[in-house]
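For reference, the structure is listed below as structure tokens.
With one protein chain withheld, the remaining protein chains of the complex are depicted in position.
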Amino acid sequence: MEKAKISVIQLFALMFIFEMGTALVVNYGAYAGKDAWLSILLALCGGIVLFFIYYFLFRQYPDLLLTGYVREIFGKYIGWIVALLYCLHFLYVCGRNVRELGDLLVSSTLSETPLLAINLTLVLVMCYVIHLGIEVVGRTAEVFFVILLLLGAGGNFFVLVSGDVDFHQIRPFLEHGWKPIFTTAFPHLIIFPFGEMIAFTMLLPYLNRPQLVKRVWLGAVISSGLILSWMFVLNTSVLGIDVMQRSVFPTLTAVGKVNLFDFIERLDAIVVFTLLITVFFKASIYLYAAVIGIADLFKLNNYHQILLPIGTVVIFLSLSMASSFSEHTKEGFLFNSLAVIPFIILPVLLLLVSIIRKHFKKKMN
Amino acid sequence: MRKARKPKKMVPQYEEKEMTTNKEALSSSLAENLTKVKDSLGNSGDLVVRDFKMGKPFLCKVASVYINGLTDKEILGTSIIERMMNDVDMIEKEDPYLPSQLGTYIKEHMLTITNVGEVTNFDKLFLHLLSGETIVLVDGWDQAFACSAQGGDLRAISEPVAESSVRGPRDSFTESLMSNTAMIRRRIKSPNLWLETMEMGTITQTGVGMMYVKGIVNDKLLTEIKERINKIEVDEVQGSNTIEEWITDETWTPWPTVFVTERPDVVAGNLLEGRVVIFVNETPTPLIVPATWNQFFQTAEDYYLRWTMASFLRMLRIISFLITLLGPSLFIAFLSFHPELIPTPLLINLAAQRQSIPFPIIIEALLMEFTFEVLREAGIRMPRPVGQAVSIVGALVLGEAAVSAGIVSSAMVIVVAATAISSFTIPHYAMTDATRLLRFGMMILASFFGLYGIGLGVIMLVAHTCSLRSFGIPYLAPFAPIILADQKDSIFRFPLPFLSKRPRLVSQIKTQRTDDNYNRGPSPREGGMKKHESKRDSNET
Partner (left out) sequence: MSQRGIPMRHKPFMLIVVCIFVVLLSGCWDREELQQLSIVSGMAIDKGSDKIKNRYRVTVQIINPSQVAGGQQGGKVQASPVTTFTETGSTLAETLRKISTKSPGELFFPHLQVLVIGEKVAEEGIEDLFDMIERDAQFRVLFPVLIARGHATAKETLEVTTSLEAIPSAKIGDALKSSEEDWGTYKSTRADQVIQGLKEGSVVVTGIKIDGERKSGNATTNMQQISPSTQLEINGMAIFKNGKLENWLEGHAARGVTWITNEMKRTVINLNCGKKKEATAIEISRAKSSTHVTIKHQKPVIYITVHAEGAVLENNCSKDLGKSKVLGQLDEQLEEEIKQEVLLTVKRAQKQKSDIFNFGAKVNMADKRIWKNIETSWEKDIFPETEVYVNVQAIIRRTGMTTKSYLNK
């Protein structure tokens, strides 16, 4: 662990950008049909429930990272293995995010550039920023939070004003009943992105005012959930549910349609920058969590020494992860279903075990 | 491995040089002392020795030593030499003195000079002598006086060169330390305005003064600054840049972390926010620490204009900064990598212009930018009568001719010109220099990855800037960490009655300037004037 502190606003900015992540641009929940926005809201509620699980665990061990208290609860050996699995899991998701950004860029604008170049440069910059410390990451997030809000407001404004929006495309509600909404919300939407917040359990000890964790986390989750739901409504209103389901990057397509006065057109750059910022921070947080976790597990002094090697691992992972985009998406589904275990079941287990242990300790005394 | 918090690395050691320090004491013999002084200075032509005799019957030999050119001869003549020579009769009334008593008598009764110091060793003697003071040596006494009869030709207070203003004061600092500190004293008539002086530079022995307002300034900041200054061991301190580069937190960054100005009102304003100013003798540009990024976009003029104009100008400067930094790179990125993002008629025009240009856009851009930097530097170095012609020739003719010859496209010339003009909007040249350098980096990134490269570049730059600290304060405060109260004076400038707090991180002690509930001026609803007792209609004047 570093000797650093991040402020409340910085943590909020990090969480918010993290939650928005790739979900902002990528096809998110559209397989629930026109009611995906309901799915998202439901998943939001699920996310809040998940938060309380993580929060109670945090309250029990306010100074330890996830890897720390996993070992406390499950014992030295099992806990060590479980913690290592968490770190590997973070690395994998980091690689996924890097891969998605690379794919977006190659599909939309830089079509000749090899994926290696994009992923390599991205991971190098991430390593540089993480090397500067979590405080710097927090401060940078603050600056980009404002930039992201401006980009988002600008993009939304132009889309709304462009006249392509037809809110009736969302209707009829509950076209296929409640079942698709539930099956999409759980497990897919709850994991991505609300369950992914578990990465922040590695960062909570850094907050300079721990009593505000609840407010920050809930605030970030609720606001980002609402915005994601709204983005779905907006995109569907512009594109129609059909195109929405078939398109790979719906927000990009939707913003690409804006054409005001023949002058304000071709605003793709807004979406590309948005994705760059959100993916950058999301992958950075994951990378940081993994690196800190590994440093913690292997009892290293600081994480700087292993930062670059692990970054290289991420680059390699992101490239070899899937050989085509469709395979990548399929893996994503599979992963989401499996991820129920580390995101939901394990934390519940952790919580139960820790409560039981405390109970026993009290009984013994 | 650098951690984010530690402000400074250790000063590299260098071997103690063998300096001829004359720590030896003065001898009692005047002749010996005089010989020593003359020899040390190698019989320099500007060393003047005026010896005369005092006492009855011209018993005591006294000599005054001064450097021609550094001394105000009138004061020397009237206050020192005349007094010592003419008041001889006073001495005659008493018994013959011991030389030491004579010395004390001279100092306490005869010299009507404003400041007299005692000198016991040669080290001090040379310091005072070479600072322009007159040394009075008495035969038989092993001490001497240093009388401040400094004079000589100094530059008068003139208008600022780089930071002019329309409505504000027009004086700027000169090369004299005392004159500069005096300008500050005139603006802050508070006894809490303290000045600490020291000499720096083993050979130059330059006078350095540190000014701050006790009670507002943060004591930890003071100790840190003093520590860093004391670590400086150099031969020469010429210009405040020497000190700046020694005490600055981060050396491996293009951004300036120490603020430099030549206006006393700016210094006064900063002192009242809790900052410390470091004056250096023979330099008209003192340093102000700590410095944050948005300080470099503020001018003194902001506070003399109305807040609407001031806010507009500040935003204009930030936009100009962005244009300077990103202008050429965006041009390269859009034309080379993303022509699909340009509106069609514009694209056709640009494509037409580029039809016969032999270079790729990046080479063209780098060429033009480099040429412009050469022109800019040439314009500064040219002697004044020729300077005008060079700039006109360079800008117009070169640009025009290059376009007609088909070497560059007109759009490129426009972009370069716009970038250059925007860079002049940034008020402080240190920031302009940084931006000019950074834009080359951005151009290279853009030429490899287009907009993605620019995005990465911006992220790296922001992260790097966020990691900087200036004497413990994050460089990008109040943007990161966001301090809402300070936003009133960063991009915008709220009307002065609203600026009731000092920047929070700088002082940390006394952050309240005025009372928050301060009555914010007359209320328009009451007709502009406070309610009178009279029953007159507010429409009547």
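A and B are the chain letters, set down in written order, and residue numbers restart from 1 in every chain.
One rule holds in what follows: a residue touches a chain if its C-beta (ideal position, glycine included) is under 8 Å from a C-beta of that chain, and two chains touch if they have at least 3 such contacts.
Nothing here was measured: the structure is a model prediction, and the numbers come from that model.
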Touch with the missing chain holds, among B:Ile357, B:Val390 or B:Met460, for B:Ile357
Which of these, B:Tyr304, B:Phe448 or B:Phe498, touches the one chain of the complex that we don't see?
B:Phe448
Please output the residues of subunit A touching the missing chain, sorted low to high.
107-114, 117, 120-121, 124, 168, 171-172, 174-175, 240, 242-243, 256-257, 259, 265-266, 308
Extract the touching residues of subunit B with respect to the undisplayed chain.
335-337, 339-340, 344, 347-357, 360-361, 406, 410, 447-450
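Here, only the chains that are shown with their structure count from here on.
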Contacts from subunit A onto subunit B in the complex sit at residues 3-4, 7, 9-10, 105, 109-110, 113, 117-118, 121-122, 125, 128-129, 132-133, 135-140, 142-144, 146, 262-263, 265-266, 268-269, 272-273, 276-277, 280, 302, 304
Residue numbers of subunit B touching subunit A in their complex, please.
1, 3-5, 337-338, 340-343, 449-453, 455-456, 459-460, 462-464, 466-467, 474, 476, 479-482
